[in-house]
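Below are the structure tokens for one structure; questions will follow.
Only a single protein chain was left out; the remaining protein chains are all shown in position.
The block that comes next holds subunit A.
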Amino acid sequence: MAFQIVINLIIAIMWMFLGESYTTPSFIAGYLFGILILYLLRRLIPGKFYFSRVISIIKLVLLFIKELVLSNIAMIKYIYSPKQIAEPGVFALPLDVKSDWEITLLTSLISLTPGTLSVALSDDNSKLFIHAMNIDDVNESIYDIKNSFEKAIMEVTR
């Protein structure tokens, strides 16, 4: 990935020299042009095309914002309901992601999504204990976390 970024920067600088204009816009134009060249030659260059990873990072950020808004709506429902409608509880989530960096990202995502708050991590990094606002739909939230968050994180890191 680093190799591809270096090639992309070299193409951008070459574009500036060929155009004889040493300004920021021409650098950006060269950089975009470099992305196009890397995309067309992606079979000949070792490693995955790096810009697909940038796209998956953008997707992850958008997913995060969407979940944050949804969780606030759910939170307001819990706060202003006259009786306590929620039944809190703690459940364990088996983790597929392994490295520290991925787990940190996943816990932050979980803490800001509807009705879940990460409490602790087991010693061997295999289970995450989550406090849920409504324990009755635990299976649903496990399914959500497994399918949307872990998948999105793995797309970024692998």
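Things to note:
One rule holds in what follows: a contact is a pair of C-beta atoms (placed from the backbone, for glycine too) under 8 Å apart; a residue touches a chain by one contact, two chains touch by 3 or more; residues count from 1.
Quick note on the criterion: contacts and distances are computed from a predicted model.
Taken from the listed names "Protein-methionine-sulfoxide reductase catalytic subunit MsrP", "Diaminopimelate decarboxylase", "Monovalent cation/H(+) antiporter subunit G" or "Protein glxC", the protein name that UniProt assigns to the chain not shown is "Monovalent cation/H(+) antiporter subunit G".
Of the listed residues A:Ile7, A:Ile45 or A:Leu112, the one in contact with the hidden chain in the full complex is A:Leu112. Subunit A meets the missing chain through residues 68-69, 71-72, 75-76, 78-80, 84, 86-92, 104, 107-112, 115, 117-120, 122-123, 127, 129, 131, 133, 135.
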